[in-house]
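Following: one structure in structure tokens, then a few remarks.
Missing here is one protein chain; the remaining ones are kept as they sit in the complex.
Labels A and B are assigned to the chains in the order they are written; within every chain, residues are numbered from 1.
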Amino acid sequence: MLLVVEQFLNGLQFGLLLFLLAAGLTLVFGIMDFVNLAHGSLYMMGAYFAATFVAWTGNFVLGVILALGATLLLGIVLEFVALRHFYGRDHLDHVLATFGLILFFNDAVRLIWGPAGLALPLPGWLTVPIQIMPGIFYPSYRLAIIVVSLAVAAFLYVLVMRTRIGMLIRAGASNREMIGALGINIKLLYTLVFGLGAALAGLAGLMQAPILTVQIGMGENILILAFVVIVIGGIGSIRGAFLAAILVGLIDTLGRAFLPDLLRQMLSSAAASTAAPALSSMLIYLLMAMVLVVRPEGLFPANRR
Amino acid sequence: MKDKLNARNVTVALVLAGLLLLPLYTSISGNIFALTLFTRIVIFALAASSLNLIMGYGGMMSFGHAAYLGIGGYAVGILASEGIGSGFIQWPVALLASALFALVIGALSLRTRGVYFIMITLAFAQMAYYVASGLSRYGGDDGLTIYKRSTFDGLINLSNRVPFYYLCLACLLGGIYLIWRIVNSRFGLVVQGLRSNEQRMQAIGFPATRYRLVCFVISGTLCGLAGALLANNTDFVSPASMYWTRSGDLMVMVILGGMGSLFGPVIGAIVYLMLEEFLSQVTEYWALIMGPLLLLIVLFGRGGIVGVLGRSSRG
Partner (left out) sequence: MAEPLLRVEKLVRRFGGILATDNVSLDVARGELHAIIGPNGAGKTTLISQLTGQLLPDAGTIELAGTDITYVPAYRRSALGLARSFQITCLLLDFTALDNVALAAQAHDGHSFRFWGNARNESNLRRIARAALDRVGLAARADTVVSRLSHGEQRELELAVALATSPQVLLLDEPMAGLGITESARMVKLLQELRREVTIVLVEHDMDAVFALADRISVLVYGRIIASGAPSAIRNNDEVKRAYLGEQHAVTRHV
């Protein structure tokens, strides 16, 4: 029971992290029609910046805030210098260009920080386990991630649905020329949206950093999952990304935790231990395959009429 | 005849001549490295050509093509480790496995278009990567060593560098010839038409998905052959051959060389892999140069190298 609750919360936490990534991707794709594979690199940079700044300042919270700012700045510079030249082009061009960026970032990180990964130790007050139910304790840091992610999700909702900027974002997603004709500075809007996406990616990266090692290539693995989330959740829908991310997070975590035992009960021990890791990693892709068969437009697509 | 003698055709002819005569140069100069490098290049040229079939001619941007390199390779590796060393069994299995994977993945992925198709093919290829990593019996993450190359009953000895090179080259040229016939056939025109205007093709009576799927399967099978060759070349197969950056490499080769041209992928593979080789000798951090270079190529290089040659010959 204890294990189930713990794994459930882990799955929720992972799902929320995926949502932060997927939301950034969806925003940039929805508003600027830009496919950003380097999103994973920004995730990685968030983690590296956090590890570095926390070590420099000796203060966890300060380091994290600086890292977030640095990633935001990096995103804006990237957009301004390189990526804005690709707007309006074929998606394939975006894919190839940002693929080049991934290669660049991976080597740049290797040059600056070395090939070995970094660690980001948690301050004492974040390692205390918190009693969430009678007899059940859960790491306070992971709870913090859940809380922060939900807060950011709520912030995004309010931003996109209830503010003027959000209105521009939604309008821009439907009709770019109109927005330009209204006298809004499109270039600035795009830069800000890209910055927001970068900040979301960086936040996800730095939050994940203390739990996993900070290493080169960490962005690519999770980026694929973010893609799966977007496909399952539905075209252009942040609400869909949220629900799909939770679903994917839960299925992946719970699957990896309990599938091996389940298999061992059904198959021989040898067969189970061969099949289990492979099958566990396949679970979300199987989910994606099922969604594609039944509803290719996604489970919760945004209505665009 | 005169208009055939343009920059584009001359370049292609020179490249082909170079590829055919390479072992001669190698045996004279003693530069074995060039032979091993170009064996690898020729194999990747085959893989890139197979991708060109669906990307350049069919308009299907697949970011998961490296999966077939892995599947073909693992077919050879797994059978070899289980004691089945005959190429006559291994290679057809490699082709069949690739075809099946392409059939299933294609059927699912072709329900989507555009960037979603790209994402989904990427995701499924990564799935293959993770599954291979989980195969602890066959090396898992560390990969699987192939102690003996595929045997063909004495017809050809793959352990011999020069015959192996010519076999790879034959597969490449055979593959290109096959692609040439396909794209000009009824089937090929339909696939190209679907790339050009799907709505129009449906209106005149062509069911789009059916034709695209068959094209996808042909392409995957051809790449599976490249995978079998690659496994023999490196005497090793690992999940890394399916890692998605590999798929990206293949895409770059196709775009760089020129999409939708028969020999573009060959030129693209040669240029990309030689560039990679050259840069990595200059610096350990060659991606710092390659990355921005890629951006510039995408930004300014319309139609790839072949396109540039074509334009210069028209002037």
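Please note the rule applied: contacts are C-beta pairs under 8 Å (C-beta built on N, C-alpha and C of every residue); 3 or more make two chains touch, one makes a residue touch a chain.
In this text, all values refer to a predicted model and were calculated from it rather than measured experimentally.
A.B. asks: Which of B:32, B:104 or B:189 sits in contact with the chain that's absent?
C.D. replies: Checking each option in B:32, B:104 or B:189, the one touching the absent chain turns out to be B:189.
A.B. asks: Could you list which residues of chain B touch the chain missing from the display?
C.D. replies: 181-182, 184-190, 192-193, 196-197, 199-208, 211, 214
FYI, only the chains that are shown with their structure count from here on.
A.B. asks: Nearest whole angstrom, what separates the Cα centre of chain A from the Cα centre of chain B?
C.D. replies: Computed value for the inter-centroid distance: 31 Å.
A.B. asks: Can you tell me which positions in chain A touch chain B when the two form their complex?
C.D. replies: Contacts found on chain A: 29, 35, 82, 85-86, 91-93, 95-97, 99-108, 110-111, 220, 224, 227-228, 230-231, 235, 273-274, 276-282, 285, 288-289, 292-293, 296.
A.B. asks: Which positions of chain B touch chain A when the two form their complex?
C.D. replies: 61, 63, 108-109, 111-112, 114-116, 118-120, 122-124, 126-127, 130-131, 133-137, 244-245, 248, 251-252, 255, 285-288, 290-295, 298-299
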